[in-house]
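I have a structure here, written as structure tokens, and I will follow up with some questions on it.
Note that this complex is displayed minus one protein chain, with the remaining chains in position.
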Amino acid sequence: MGVDIRVENLNAWYGQTHTLHDVSLHIPANHATALIGPSGCGKSTFVRCLNRMHETNPIARAEGSVRMGDVDIYKDASPVEIRRRVGMVFQRPNPFPTMSIYDNVASGLKLNGFRKKRILDEVVERSLKQAALWEEVKDDLRKKSGASLSGGQQQRMCIARALAVDPEVLLMDEPASALDPVSTSKIEDLIFQLKSEYTIVIVTHNMQQAARVAERTGFFLNGKLVEFDATHKIFTNPSDKRTEDYITGRFG
Amino acid sequence: MGSRLRRLWRAALYLWHSCYLVPRAALGVAIFITELCPQRLRAPISFLTELLAAIPSVVYGLWAVFVLVPIMRDQLGPFLYKTLGWTGFFEGANFGVGLLTASIILAIMILPIISSLTRDIMNAVPNSQREAVLALGATRWEMIRIGVLRNSRIGIVGAIMLGLGRALGETMAVTMVIGNHPDIAKSLFAPGYTLASVIANEFSEATGDLYLSALIEIGLALFLVTIVVNAVARLMVWAVTRNAPARVN
Partner (left out) sequence: MNFQSKSMRLNTAWRSAANYLVSGLSILATVLVILPLLAILFYLLYKGTSSLNWAFFTHIPAPVGESGGGMANSIVGSGIILLLASLMGVPIGIAAGVYLAEFGRGRPFATAVRFTADVLNGVPSIVMGIAIYSLIVMQQKHFSALAGGVALAIMMVPTITRTTEEMLATVPHAVREAAFGLGIPKWRTVLSISLRTASPGIITGCMLAFARVAGETAPLLFTAFGNEFWSFDLNQPIAALPLQIYKYAISPYDEWHRLAWAGALVLIAMIMVSVTLVRIFANRGALKGGN
């Protein structure tokens, strides 16, 4: 089951550059939320603050309050704990090339100390089914390396890998931008099915994608959250002129 | 020549001594420099490692003869005999020179090479791998282990072999501390010989063509062994680093 995310006055810096300005929003549980905006507007930075990946860069800094459920992820828990509860799928699939498909999906579990074969087998199968990849790879689980799959399959495997540790939130940073249209639509179908079980935040350049999968959408511009509302409202009747300009393609 | 075989075995033996501790230490340094080190210290420390690699063999030898050998003879040797003497590896008269001393100075000499090569290999791993592991909820060491080391296994083995290849041919420092005795004993304190030190030591005493030819033949053997080790090692390192994108931090 997912948790909701409350962000209050989040600011972020890369060195001296102030990349996020006072961002506040409430992401509802068990829904898909899309974040749109032009390149460099800060949406990726924002999402990386949600699982504390932002701070892995030595010159990066974040301040503000991010609460998941009743946990302040910056004050009440360590980055390691948070990242286990919050899964992330990256723009380019990044399978572990030296591991088989099975080991890739099971890697998160093994990290957390689960070694029993029976449990691992179960979870790997369940995750691959959730990621709609099971049928395609079930015979080659241990024989094929994670990197030998096609781009779309790799990304679905990365989704399975993220789901295997049973996160409450799933962050997706432009998960389909490096994929062909067929794989893209498969992943969108996936998001549609997963969102009732997890809280999904998806960053996307593709406005049609946002309109297809997300209930709520946020528009970022220059590090500020300009507007955050129900998806259909953002796309048909935005309140802010800047949002409207972006939607209608006047810049971006 | 049976004694040539024995000397080859000798060279292998003390390489084996260096084989366990040295790679781990070099790896430790490489890990420290690439992953753990604060940004500002990174350049000075790698510069220091470069300087270490530039010190000539004869200077290491000089230091070893006057500093390391007395330590081995007066402090470390007796200590080892007291604690580990039961293994039979520390028997016999201890003059400070011998297999163990040679191994130690050799280890010190090849550490910088292995270190900087390993550093290059680790830097060649793309950042996306590190992030993938971190995002699953891994500690920093786990990230290094799974995201970096696992991906560079082959290259690291290659780097170690390159270091060992260099160790094979090291002459001066080893000659000065190995004790120069053409025999194989079980004790680490016993003096010994290596392919290279044989040539260096006996050259001036070589009377007659046969003696000289024997020494040159040893040189050939050394040459061939080194070539093979180096070739295999370079292949491994090349295989890992050839597709490396520049690492953006």
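Each chain gets a letter, A and B, in the order it is written, and its residues are counted from 1.
Assume a residue touches a chain if its C-beta (ideal position, glycine included) is under 8 Å from a C-beta of that chain, and two chains touch if they have at least 3 such contacts.
Since the model is a prediction, treat every value here as computed from it, not as a measurement.
*Asks:* Would you mind spotting which of B:Ile108, B:Leu134 or B:Met236 touches the chain that isn't drawn?
*Replies:* Once the missing chain is taken into account, the touching residue is B:Ile108.
*Asks:* With the missing chain put back, one of B:Ile146, B:Leu168 or B:Val240 would touch it. Which one?
*Replies:* Looking across B:Ile146, B:Leu168 or B:Val240, the contact with the absent chain belongs to B:Leu168.
*Asks:* Where the complex has a chain not shown, which of B:Trp63, B:Tyr81 or B:Phe95 is the residue touching it?
*Replies:* Considering the complete complex, B:Trp63 is the one touching the chain left out.
*Asks:* For review purposes, identify every residue of subunit A that touches the missing chain, sorted by number.
*Replies:* Residues of subunit A in touch with the missing chain: 80-81, 84-85, 111-113, 165-166.
*Asks:* Give me the subunit B residues in contact with the hidden chain, please.
*Replies:* Contacting residues on subunit B, toward the hidden partner: 24-29, 31-33, 36, 45, 47-52, 54-63, 65-67, 108, 111-112, 115, 139-142, 144, 165, 168-172, 176, 196, 199-200, 203, 215-216, 219, 222-223, 226-227, 230-231, 234.
Keep in mind that, in the parts below, only the chains that are shown with their structure count from here on.
*Asks:* Which stretch or stretches of subunit B touch subunit A in the complex?
*Replies:* Those residues of subunit B that touch subunit A are 38-39, 128-129, 131-139, 142, 146-147, 150-151, 153, 249.
*Asks:* Of all residues in subunit A, which touch subunit B in the complex?
*Replies:* Counting only subunit A, the residues touching subunit B are 51, 53, 56-58, 80-85, 87-88, 90, 92, 94-99, 107-108, 111-112, 158, 161-162, 165.
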